[in-house]
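Note that one protein chain is taken out, while the other chains of the complex remain in position.
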Amino acid sequence: MTGNEKPRIGVFICHCGTNIAGSLDVNDVMEYAKTLPGVIVADQYQYMCSTPGQSKIADAIDEHDLNGIVVAACSPRLHEPTFRTATKVGGLNPFRFEMANIREQNSWVHMHDREGATEKAKDAVRIAVAKASLLEDLIPKSVDVEHAALVVGGGIGGMQAALDLANSGIKTYLVEKDTSIGGRMSQLDKTFPTLDCSQCILTPKMVDVGRNENIELMTWSEVESVDGFIGNFDIKIRKKARGVMTPDEAEAKGIVGGGCNGCGDCANVCPVVKGNEFEMGMAPRKAIYINHPQVIPQIYTIDFNSCVKCGLCVEACGDKKAIDLEMEDQFVDIKVGTVVIATGYELFPVEVKSEWGYKRFDNVITGLEFERLICASGPTGGKLIRPSDGVIPQKVGFVLCAGSRDNTGEGKPYCSRFCCMYSLKHAHQIIEKIPGAKVYLFYMDIRSFGKMYEEFYYRIQSEGAKFIRGRVANILEDPLTKNLTVFTEDTLLQRPVNVECDMVVLAAAIQPPAQTEVVRRQFGVSLSQDGWLLEAHPKLNPCGTTTAGVFLAGVCQGPKDIPDTVAQAEGAASAAAIPIHMGKVELEPYFAQCIEELCAGCGMCVNLCPYSALALVEKDGRQVMQVTEAKCKGCGTCGGFCPGGAIKMQHFTSQQIVAQIDAFLLGGRGGAQ
Amino acid sequence: MSSNGKHEYAFFLGCIAPNRYPGCEASAIETSRKVGIELLPLKGASCCPAPGAFGSIDLNVWYAMAARNVILAEEMGKDIALICNGCYKSIYEVNHILKHNDELRDGVNEVLAEIDMEFKGSIDVWHLAELYYDEKICGVKKIADSVTRPLTGVKVAVHYGCHLMKPMKERHFGDSENPMWIEELVDAIGAESVQYRNKMQCCGAGGGVRGFDLSHALDITNEKMINLQEVGADALTEVCPFCQLQYDRGQVEIKEKFGVEYGLPVLHYNEMLGLAQGMSPQELALDLHAVDCTPFLEKIL
Partner (left out) sequence: MAKEKNYGNPELENKLRDRYFYNEDSKADFLKEVKRISRTIPEMCFQCGTCTGSCPSAPRSSYRIRLFMRRAVLGLEDEALTDPDLWLCTTCYSCTDRCPRDIAPTDVIMAMRNLAAKRDIIPRNFLQTVNLIYTTGHGVPNNDVNRAARVKLGLDADPPTTHSYPEYIDGIQKIIDHYDLKETADRVLEGVK
C-alpha cells in the first residue's frame, strides 16, 4: 500500500470443484485466512472463476471497502486476467490483486496428503496476503503497434498467412530461405484426396503473393537478428547474394530495361552441374538455376558455393546485365508489429533405420523422391522408373511408419500424420499409370482421419491395392536384379511374409528442418517435447506462442496436412492482425524504475540488462539511470543487482518479496502472528 | 598391459572350443601371441553357462554361474578375452548387468557368499575378434602384417552369429543390419570376403533349439547353406564354436535328414588366422572337423 494506507484485504479460496476441495480442507484455510493481519473478510466458493464467483470479489470490495484482493485457486497462467478484471470491476486498480496457486502447485501434486496439503495452502495464502498488503496501483503502458507484419517461411502456410494479413491492409514481409516460394507443395504431384494437381492449385496463390501490393517478398533471405517486443519488433533480414538482379534492382543501378527476366540463357551455358535439391538430388541443375518454370519470383539464383565465376552467364545475359558475380549479402532492417513463423518440415534421415536399406539399395526411395518421379514436371517426366536400371516397376511396396511411432530413440515417437494418406495416393497413381502393377502397402494402421479421407481409403482398396497389416522388419536386395525382398508378418493371416518388390517406397517420418532451431531461438519460441514448435496451448491456442506477438502456422507446430496448414495459417494471420488493427497493445507494468534520489549514476546496471532497456542520462547536472519502459521485461536483473537499492521492480518490489519471505518463515503454521 | 608391452587377458574357453574343436583354442593362443595379445589360462572356469539352456530354466542360476566365471578373472586382475558368441552373451552381458543393477547383483552375491565368492565388477569382457579389430590393441593392419601365408584365391563368407552384436542397444558394435568389420579381418589375411543373401540370419542352434528340435534347427542352417552355395564360397568363417558345430556337424546331419550335401568347410576365424600365419592343418586339428577341409586347404596351401 502506498503512503499510510492500512491494508484491507479480501481473501477468496476456490474449491475448483473437487480439484482443490478434494485434496485439502478449504474451509480450514478460509478460517485461517481470517486470522491473518490485514484480512478483513475471507470467503470460499465452488468456482471462483464463474460469474457469481467473480461477483463475490466486486461485492466484497464495495461492502468492506477493501484495498487488496487475494484469490487462492489455480495457476495465475489461467485466471490471473479474470480476477484482475474482477478487481477492476469492483473499483480497484487491477494490480491490487495477488493469486496463490493452491492447485497445480498443491492439491494436484499432494493428492494423498490432505493434512500436509492444507497446511501448505495456509502457507501460500499467508504469503499472498503479505504481498497483497504492499501492492500499489500500477498503470499498464500502452505502446503503438507497428502497422506491419513478418511471415517467416514461404510454403503454403506462410503464403496463406501473408495473403490474409496483406488483404486485411497490413504491410507484410514474407521471408523465404529458398530461391522461390511454394515450399513442399511445389514438389508434390497430386494432393489427396481430390487428386488435384498440386502445382495447379498452388501457383494461383504464388502469383497472388508475388503481385500483392502489400506483400514485400524476400526470397533467398533469412532472419539475421530479432530485437524488440510485440508491436515493435526490430528485425534484420539477410538477403543472401543471389548474384542476379531483379529489374528493379537493375534500374536502381542505372541499367535501363535490364534485370533478370527468367529467360534461362545463363543456365544453358553454365558449365557447373550439381544435384538439384528441388528434385531430391535425382536431376541436375546448374550453378545458376531456378527450381522449376513456375517459380515466384521469376529470377535466377547463383549457388556461389559451386559457381566457378567463369563469367559465361554474364556473357549470355547480354544487355540485360542482370548478373553481378561480385554481389554480396545485403542487410535490410524492418520494423513489424507481429510475426508468423511457418518454417515447415524436412524428411527424417531414414537411412539410420538401416534395416530398410535406404541409401544402400538403389531401388528403395522415400515418399518425396517418389513424388518427383511420378510428377510430370519431374526428372523423368512423370514416368515411374527404377533408379537402378530405368525400368518401370511392376511390384511396388510401400513401407508405412518408416521412422515414425518409434520409441527406440533412433526414430521419432510421434505419428507423422499424412504419410498414410500420401501412400494411398501413391498406390493409386501406380495403379493408374502402370496397368497390371502389383501394389502392396505394409501398414500398422491406416490413419485416414480427414474429410473424404476414409472414402479415399475405400477407393484405393477397390482399385486393387493390397494391404498387408504388418510393420516391415527388414529388406534385402538381390545383387543382380536389384530387386528387393520385404520381410514382415501379415498379422491378420498370422503368416510371415517374404514378398519380392522391384521398388520400395518408404513413408519416412518428418522433422523440423535444421534452420528452424535458429529461427525459433531468434524469436524466443520453445520446443514441444516432440521437437516441433510449442504452441501457447494445444487446445485453446494452437496458433499462438508464449511470446507475445509471435504466432505459428503449418507443420512447424506439428505434422499436419494441407487443409489443416491453411486453416492454421488463417488463424495465425487473424491473431497476428488483431494487435495491428487495434493499433495499440498494453504491456504489463512490471518495468523497473530508477529511484533517482538513491541513484549514484555508476552505470553498472546498464550492461547487465539483457534487453538493453537501461541507459545513463543527464538530469539536473548529474548522471542517473533511465528505463526504456517498452523494452523492459521486468526480469529483475538490475533490481537485484543495484548496490544502492536504487532500482524498484514494480509489482515485485524488494519490500514485497521480503514480506513474503518473512511471512513464510516467521508466520509459523497457522494462527495469528 | 603387462610390463613386456603385451596385452594380457584371462582366456575364457567355454566348452565347445576346448572339448570339440581344440584347434580353435590352440590357434587362438598362438595367433594372438603373434599380434601382441597374451591369453592366460583361467583356472577353474566352467561352462559360461550356455545362455540358451540355463537362461531358459532359471535366469538366476545363469546370473550366478556366469558371475562365478567373471570373479575368477577378477581374482586374477585381468580382463577376459573369449572366442565364442554364446560365451560372450553369458559373460559380457551378465558382467554388464550386474555392474549396473544393484538388486540383481545383491541377489547374486548372496548366493555366491555360500562359496566365499563376491562379484565386484572390476573387469571387462572382450571377444577376441573385437580385440583384433581394435586399433588400440591390435588392428586390421597388424593382423595383415602377421600373415606369412596369405589365403589368396579363396572366397570366404562370414557368419557373424547373433549374440555378439545383438541386441544393438546392449552392445557396442554399431549397426547389426549390415556390418562389414569381420570381412575386413578376412580380407586382411588374404582371402576374398564374399557377401551372400541374408548373411545376418541365425545359424539355428541357439536357445536350446538344436537339442530340442534338431530338424527345425537344421532347416534354418540349410537356408543359410543354400545362400552360401549360391555365391560359390570356398569356406565359411565364424567367431562362435557353437555356430561352428551347427554348420560343421550340421552339414552331416542335413545330408542324413534332408538328403542334401554341401561339403562347405567351416572354420573359426582363429583357425583361418592360424593358417594364414603359417600354422599347419595338423596344428589346428582340422581333421576333427566333420566336413572335410581338404578342398579348401588345397586352394591355399
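Chains: A and B, in written order; residue numbering restarts at 1 for each.
Convention: contacts are C-beta pairs under 8 Å (C-beta built on N, C-alpha and C of every residue); 3 or more make two chains touch, one makes a residue touch a chain.
Not measured: the values here are computed from a predicted model.
**Q** Write down which of A:D59, A:E136, A:E355 or A:E570 is the residue touching the left-out chain.
**A** A:E355
**Q** Out of B:P51, B:G190, B:G250 or B:P265, which residue would touch the omitted chain in the full complex?
**A** Spelled out, the listed residue whose C-beta touches the missing chain is B:P51.
**Q** Of A:V143, A:V364 or A:V472, which sits in contact with the chain we cannot see?
**A** Here the residue in touch with the unshown chain is A:V472.
**Q** Taking the full complex into account, what residues of subunit B touch the chain not shown?
**A** Interface residues of subunit B facing the absent chain: 13, 15-16, 18-20, 22-23, 25-26, 41-47, 49-61, 64-65, 68, 111-112, 114-115, 117, 162-163, 166-169, 176, 200-202, 204-209, 211-213, 216-217, 219-220, 223, 282-285, 288.
**Q** Write the list of subunit A residues that the hidden chain touches.
**A** Output for subunit A: 355, 401, 405-409, 411, 444, 469-474, 487-491, 494, 496-498.
Note that in this section only the chains that are shown with their structure count from here on.
**Q** Counting in whole Å, what is the centre-to-centre distance of subunit A and subunit B, each centre being its mean C-alpha position?
**A** 53
**Q** Across the complex, what residues on subunit A touch subunit B?
**A** Interface residues on the subunit A side: 354-355, 360, 408, 474, 476, 478-479.
**Q** How about subunit B: which of its residues touch subunit A in the complex?
**A** 169, 175, 177-178, 195, 197-198
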